[in-house]
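Every protein chain except one is present and positioned as in the full complex.
Right, subunit A next:
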Amino acid sequence: MAVADPGVEVVDSSDPEEDGSTDVARVGTSSHSISKNGSPTKHQNGSVMMVADRYGFIGGSQYTKPEEEYRIPIEKLRKRELKWLEMFENWEKWMSKRFRKVKDRCRKGIPPSLRSRAWQFLCGSKFLMEHNKGRYEEYLRRPSDPKCEEDIKKDLHRQFPQHEMFTSKGGYGQEDLYCILKAYTVHNPHDGYCQAQAPIAAVLLMHMPAEQAFWCLVSICEKYLPGYYSPGLEAVQVDGDVLFGLLKKTQPTVHKHLKKQQIAPILYMTEWFMCLFTRTLPWACVLRVWDMFFCEGVKVMFRVGLVLFRLVFGDGGKLAQCPTLYETLEKIRKLPLHQLDEENIVQETLRLNINERDMEKEHQKQIQRRKPKEKKKSTKHKS
């Protein structure tokens, strides 16, 4: 587990609830849900055209129906924007002296208009880019491993194909995606290209220009999730075990059930963690999770993972419907998305009875557990 706290946490006593509640207004009446099938179409002058949702999706499981999305009241949004602008002005000070406040504000959700900037401030990619002027361009000019290049090319049309930026082959979205993934393989030839980096890069590109997205990607891969995209995926497997260990604390009956059915964590958490939930959660949730992730690091992923388990199995009553591994996995993979609204998920993650110490302890435990295992394995091979 790589907890990437970009700043030192200092208790801040002032300003208890800066802008009141975290309530958001709901547009429409039904609960937040996802359009399952197909893209919306609109007849205009007799022609049929695709209409993208506010995030740029024209269909698929990520599409958000306009009548079911949440909108923050405009006055509140403006207030939040001003606060963020003020933070940008004195970023160092905020991070070193009032990190707790920054964290609270990330948990409330970064205003969409400033999200791109905030992410770059939070993950330090702004700094990286400024200190590496011209580097990205240079990476693009330099030759890269042809195998990586070929793998990347094969994946370009397989990233959010229902997002307007990535629908067309050779479109600017796919082209930029190619550039930043290729640049990364030059930047880090040891890790090269891992397929799970592509959705991350694509989400970054939905928010910022290629060069900025590249440095953000560097920060995620090196600072937030070191080892996640390295050959062997060792770090992901360790975090899978950590997640499973934490589950024992939050939902012992579910933990016991999974253990009995020998369901390895990598069967369900690989995509969750490696793609930072981008292919799992409704889009509004994805963004809120990313807001917290950039501020607090990988521990956010664990919390979200645990909340998803709670959502799927409650206190274990639903386990009876899962007599074998197949039903259990099916349940985990078919999340009750209609129950997932972004505010809810954020609040649920904060309600978990798991703290940073628990995570650190579990992480150490899993590291220790893996050590003898590896030894055993190597002796087994020799025999």
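To be clear about the criterion, contacts are C-beta pairs under 8 Å (C-beta built on N, C-alpha and C of every residue); 3 or more make two chains touch, one makes a residue touch a chain; residues count from 1.
Basically, contacts and distances are computed from a predicted model.
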{"item": "Absent chain [UniProt protein name; select from \"Cyclin-H\", \"Ras-related protein Rab-2A\", \"Exosome complex component RRP46\" or \"Proteasome subunit alpha type\"]", "value": "\"Ras-related protein Rab-2A\""}
{"item": "Full-complex contact with the absent chain, from A:64, A:144, A:185 or A:237", "value": "A:237"}
{"item": "Listed residues A:63, A:94, A:119 or A:160, member touching the removed chain", "value": "A:160"}
{"item": "Selected residue (touches chain absent from view) among A:178, A:215, A:229 or A:294", "value": "A:229"}
{"item": "Options A:106, A:123, A:275 or A:346, residue touching the unrepresented chain", "value": "A:275"}
{"item": "Of A:189, A:209 or A:323, the residue in touch with the unshown chain", "value": "A:323"}
{"item": "For subunit A, residues in touch with the removed chain", "value": "151, 154-155, 157-161, 194-196, 198-199, 229-234, 236-237, 264, 266-267, 270-271, 274-275, 279, 323-324, 326, 329-330, 333"}
